[in-house]
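Missing here: one protein chain of the complex. Every other protein chain is in place.
After this line comes chain A, so read on.
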Amino acid sequence: MKRILLLLPLAIFLAVAVFLYRGLFLNPAELPSALIGKPVPAFSLPAVDDPQRILSAADLQGRPALLNVWATWCVACKAEHPVLNKLAGQGILIHGINYKDDNAAARKWLEQFHNPYQLDIRDEQGSLGLDLGVYGAPETFFIDKQGIIRHKYVGAIDERVWREQLAPLYQELVNE
């Protein structure tokens, strides 16, 4: 074996370390907020529960709502789901984007765990997700009654986050 080969593990490690160092100054929860204050990008996609029904950005206007990006492959979504059910039960309008998911699995999930979504957009290719700058699931956008994106929350919403951070934001949109 050549000694130069023995340097390989070190080289690999150093390369990883560079990324780890850069990673320290990137916040995984912080996201580009270029879309805040802009309308939801135009789209034309079928609904999860009815492939015949085509939804567009206009369908999201009228009332302030949460636009929740979810998928059956997403672990945190499963934890978030009961919270969304509860919020929907309280009369909060929630729309879903089923992001890069298998439609059959998504339907089964909604059947099993209840469906909190008023409208549920089937974004199988992730094209709407791409326009929205979604990087993973779950993410939740707050849109006002004109369909303008006002806030974005990354990660699963739990009761505490809702109570302390998000409920006031939603209330504000309702009061406008």
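As a convention for this text, a contact is a pair of C-beta atoms (placed from the backbone, for glycine too) under 8 Å apart; a residue touches a chain by one contact, two chains touch by 3 or more; residues count from 1.
Assume contacts and distances are computed from a predicted model.
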| item | value |
| --- | --- |
| From "Cytochrome c-type biogenesis protein CcmF", "Acetyl-CoA C-acyltransferase", "TFIIB-type zinc ribbon-containing protein" or "ABC transporter permease", the hidden chain's UniProt protein name | "Cytochrome c-type biogenesis protein CcmF" |
| Missing-chain contacts mapped onto chain A | 1-3, 6-7, 9-10, 13-14, 16-17, 19-29, 31-32, 73-76, 78-79, 82, 85-86, 89, 112-114, 135-137, 155, 159-160, 163 |
